[in-house]
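Every protein chain except one is present and positioned as in the full complex.
Chain naming follows the written order as A, B and C, and within any one chain the residues start at number 1.
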C-alpha cells in the first residue's frame, strides 16, 4: 500500500465541499458547457481541484483530484484544467487563501467584454461592498480588474502577479471568459463570488437604464 | 433554571416562519452574500430577528435570536445585524406591525440607485397596488421613498421617522442597499414585499422599453 | 345529507389539476402577491375556481370553490375573486371552453402598459403561433388585445364581449394588470398561456434590441 503525501480525509472533506458548491453554482447557470473550475487548499503543499472537462451540474466526489502548488497532478493520472496555474498561484503567494472559485456567468462574461478596454470595473457606494474582507462601509470604491485573455497561462499568471503587487484583491475578470474569486475558506470565497456577481449585475442593469 | 422574559414557544413558532420565508427569498437571489435580515414580533416587548452574517440560503432555527424594542439582545450572547434598529423602530411605533422583511434583490438595489436623486419611486395604475393594505383600486398612486445610505443607524432611523410622520407607509428603499417592507404578520409583510419587488421590476423594464 | 348540484368527484379532479398548475405558475413568478386566478369547467352549469386572496405558491385543494355561470358561489360561504365574471363569461358564451387561466407575469404587466395605447400586441412570423388552436403556420398574424383596466367587472366583461364578436380569440391583456388565456381543457389553456408569455417576451426583448 502506497502512502499518500496528503491526508485523504482532508481531500474527502474538501472534495465534498467543492461538489456541493459546484452543483449550486451550476444550477444558477454560472458554469455553462463544462466550463469553470473550483479548488480548495488541503495543506501547505496540496490543493484539491476539479478535473478538466466535467459537466459541473453532475460533478461527483471522484471528479476532484489533487495538485501541488506548481499545478502538477499528485498521485493520479488524471488531468486538471489548463487554468490550474491561476489557482495555485494564489495558494502559493498567500498562505491565508484557502479556496478559489472560477465561474462563467453570463453577466461576468458580458462585463468582461464591455470593460476590457477600461481594464477594470469600479464599484462605488454599494452596501454589498461590506461583503468583502477588509471593507466595513458602503462609502468606498472597489476595483475589479479585467485582464486580456490568452491560452498561455504563464502570461496570465504574470499579469495577475503584477496586479497583486499593486493592491489587495479578492477577484479579477478575464476578457471573454469569466471571474476568479477567492477567500480564506469556501464560505468566504463564495461570499466574495456572490458579491462580485451581484455588483456586476447592478452595474450592467444601471448602464441599460441610464440615459 | 433561568426563566426567560418571553414565551419560548412563541420564539420557536416565529423562528420557524422566519427560516421558511428566508430560504424561499434566498432561493430567488434576494439575499446575496449573507446580506438581508428578517424579524417577527413575539410579544409587546420582544422581537425574533436573524443573527448577523449568516448565509440566508442555509439559515437554521438556531440563527434566529431575540432583541427588545431598543434592539438589545435578550438572554443571548449573540449579535443581531447592525440594522436591527430599523426593525425595532417599526415595532415600537406601530403596535399593529408584526413582521419586517429586509432584502437586497438586484432590482431593489438598482432602483435605489436610479431613483435616489428623486427621493422616491412612484407607482400608478397597477392592479397590484391592491396588494397593499388600505388600497382597493389600481386607480391610485403609491410612493416608495428612497433614503440615502449611511452606516449610522440612528440617522437612518430618524429619517424614517420623518417619513412615517408624513404618510402611511409599507416600505422604503435605501440607496445602494435594498428594501424594507412590513405588515401585520408574515403573510402580509411578504405580500407587500412581493408587490414592491414586482412594481419595481415593472418600472425598470418600462424605462428600458420606452423610447 | 345535502345533495350537491354538481358531481363532487368532478370538482375534486378539476381542483387537483388547478392546484398543480397554479403551483407551477407560481414557481415561475407569474402570480405575485396573492394575485391571479384559475378556473376549470365542471359541467354545463358549474365552474371550479380559486378562492380570493390566497398565496398561489401554497394553494391547496380546499382553496378551490364552485360558482355557477353567473359567478355566484354554489354550496359554499366562501368568496371567489372579483374577476370571477371574466371567467364565467367565457364558459357561458363558448360551450367548448373548459379552462381559463389568469396570470400576472412581469412581462405581461409591462407589455400591457406599453401597448395599452395601441390597444393590441401583434405577433407575426413566429413558429410558436402554431401553438394556438386553428393556426398551422408561422406565416400569419395574431393580435392580442389590450383592454383598459377598471374595477367594474361588468364594464370589462362588456368590452371583452365586443372583442369576441369581432374575432376568434384565445386571450387578452388588461392594462397594468395581466393576461387572460383559455382553451378546451387545462393542457390547451396552458399551451396558449405559455405561447402568449413567450411571444410577449420575444417582442419586449426585440424592442430593447432594435435600434
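By our rule, a residue touches a chain if its C-beta (ideal position, glycine included) is under 8 Å from a C-beta of that chain, and two chains touch if they have at least 3 such contacts.
Just so it is clear, the model here is predicted, and its values are computed rather than measured.
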Q: Please identify which of the visible chains the hidden chain touches across the whole complex.
A: A, C
(Q) Please identify which residue in C:127, C:152 or C:165 touches the non-displayed chain. (A) C:127
Q | Omitted-chain contact residue, chosen from C:106, C:121 or C:195 | A | C:195
Q.
Of the residues C:4, C:60, C:162 or C:187, I need the one that contacts the missing chain.
A. C:187
Q: Quickly run down the residues of chain A that touch the omitted chain.
A: 32-35, 55, 104, 106-107, 109-110, 113-114, 149, 151, 174-178, 204, 207-208
Q.
In the complete complex, the non-displayed chain touches which residues of chain C?
A. 125-128, 131, 136-139, 187, 190-192, 194-195, 197-198, 201-202, 205-206, 208-210
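Just so it is clear, only the chains that are shown with their structure count from here on.
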Q. Rotation angle for the CA superposition of chain B on chain C, to the nearest 5°?
A. 90
Q. So what's the Cα centroid distance for chain A and chain B, whole Å?
A. 32
Q: For chain B, jot down the residues that touch at least 2 other chains.
A: 208
